[in-house]
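Only one protein chain is missing; all other protein chains are in place.
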Amino acid sequence: MATSTWTEKDPMVSATDVHKSFGDLEVLKGISMDVMKGECICIIGPSGSGKSTFIRCINALNPINAGSILVEGQEVNDPQLDKLELRKKVGMVFQQYNLFPHKTALENIMMAPLKVLKQEKSEVEARARDLIKKVRLDGKEDSYPGELSGGQQQRVAIARSLAMRPDVMLFDEVTAALDPETVKEVLVTIRELAEEGMTCILVTHEMGFAREVANHIYFTDRGIIVEHGPPKTFFTKAKDPRTKEFLSQIL
Amino acid sequence: MSARHRIPGITATATTDLPVLKPFNAKASGHDDIGFCRFLANLSPQTIFLFVFVVALWPIAALAQAKYTLGDAFDALWKWIPFLVTKGFALNILISFLTMAIGTFAGVLLGLWQISPNRAVRKFAWAITQTFRNSPWLVLLFIVMLAFPFEVSIGGLTIPIPDWMKAVFGLSLPIMANISEVVRGAIQSVPTGQWEASESLAFSRRQVLWQIILPQCFKRMIPPWMNWYAILTMATPLVSLLGVEEIVTLSRQAMEGEDNHPELLIPFYGFCLVIFFVYCYPIARWTISLERKFSVKL
Partner (left out) sequence: MLQAIQDYFRELYEANPSWNFIYIYDPVQAQRVLDGLLMTVWLSVVCVILSVVIGVVGAWLQGSPVRWVRAIVQGYIQFFRNTPPLIQLLFFYFALGQFTPKYSPDGWLEVPIISNVGWAIISLSFFAGAFNVEIFRSGIEAVPESTKEASESLGMNRLQTYGYVVLPLAFRVSLPALNNNLVNLVKTTTQAIVIAVPELLYQLVSIYNDYSTAQNACMVLMFVVYIGLVGILVLTMNRWERAMRIPGYGA
């Protein structure tokens, strides 16, 4: 590990001119953003604008072609990168929950701390039970993912990521696959996290939620950041015509 | 940009195909109705010839000193091929045809019994199906071979039953049981709404079955039926164990006729492998194309 001079006052995540292509298709054409500790960032934009790709790059699930992403001062685009170190710091929740269907809710949460971090079982279990309570799923510890609703599964997935005690949480359209009734329970969980000071980066279509919870909103289209700003000004005083058109369609 | 007008969760309903587990596509076992044909059809035709070629080449070095060369063995095979095909393989095909005919007839009957409204009939058909599906083909062959008389007399007329005919009966049993399962599965794959709808239109059970349900699932049964035909054809060499003079038995006799040189074994058995492949491969391709065609329409 290169010794970094990163301090808590520097950006938690700092992306500079990130480029990413899938074959001939250039998905990210120079994305830059800084996320400070404790901030909650929402990335919005039409489908195919590259927002999901971008947050997957933060977690090194997709390698980037050019530019740089620093997570706590550590370069993600480094071939020597210790992915384990990065992923201990960065938790990620997916649109499709991606729970392990052969493990109970509790086992899903405990698996990574036990197997990856090799932590002590009794301690991990106590923490996992606390997390289950935190996401309001008391009594569902021993249910299998297939026996839970979408919203419940997604909350287990959030708890599973939190069990690694990350510094940053990435949420990739976590409510897009849910029924309208269960969207709310997941958003409540995320909002509580943000309020507790967790650094969150969300890709979302929930404009109401973004407006209430986010510190800063980024609008992406066709691989670039078109416009960004705090929610108050962003939603009412958008300057770029593309932003205006997008907002007019959904608000 | 049209994508802008469809924003999942906002301007359109959120769509999802939850990737909890993708469908299990084993090309291997009974789970896939036409697994055997699917596998066979996916082969490149060269593969097996290549394999036989490699296997044939490998021992040549070891045999180089021997007087009787592999070349002589192939000459001998060449001489015997017309006999092996017209007398031996033709019987394999005849056995497969007759077995399939008997097995299908009995299997359809048994399959229909399996969905009978009468509980006793259903249980009986189920037990028969499971018994013959789960016993080794060879055991069934031996039993039929011994249990059947050499001849039957019907009203003073004595009809001899040749060994190969007995083999047909023996092979028909497992085919019957498996076709029974195909029929049951196909009928049960028709949504129950079809039964309810037709019953509410005052069709009798028999009418529902023959005029509404079976026409719908007939096409669905053809690919698995052909798959079983291919498996059956591959199983016909079993009857050589009972002395029926099909291709494997005749190959053995031919090798004896050529003084049993060990060099003969690879060409002769290799030829058996190739001829079965050549026969089954087009059937497999056809099965796959039918399956594709029917699955689009259904």
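A and B are the chain letters, set down in written order, and residue numbers restart from 1 in every chain.
What we mean here is this: a contact is a pair of C-beta atoms (placed from the backbone, for glycine too) under 8 Å apart; a residue touches a chain by one contact, two chains touch by 3 or more.
No experiment lies behind these values; they were computed from the predicted model shown.
Residue A:Gln96 is the one among A:Thr53, A:Gln96, A:Thr175 or A:Thr220 that touches the chain not shown.
Considering B:Ile81, B:Met234 or B:Ile283, the position touching the chain not shown turns out to be B:Met234 (whole complex). Considering the full assembly, B:Val139 is the residue among B:Val139, B:Val152 or B:Ala197 that touches the omitted chain. Which of B:Trp113, B:Trp225 or B:Phe276 touches the hidden chain is settled by the complete complex: it is B:Phe276.
Although one chain is not shown, part of chain A still touches it, namely residues 59, 61, 83-84, 87-88, 90-92, 94, 96, 98-102, 111-112, 115-117, 143-148, 157, 160-161, 164. If you put the missing chain back, the residues of chain B touching it would be 19-31, 36, 39-40, 43, 47-48, 50-51, 55, 59, 62, 131, 134-139, 142-143, 146-147, 234-235, 237-238, 240-241, 248, 262, 265-266, 269-270, 272-273, 276-277, 280.
Keep in mind that, in the parts below, only the chains that are shown with their structure count from here on.
Work out the mean CA point of chain A and of chain B, and you get 53 Å between them.
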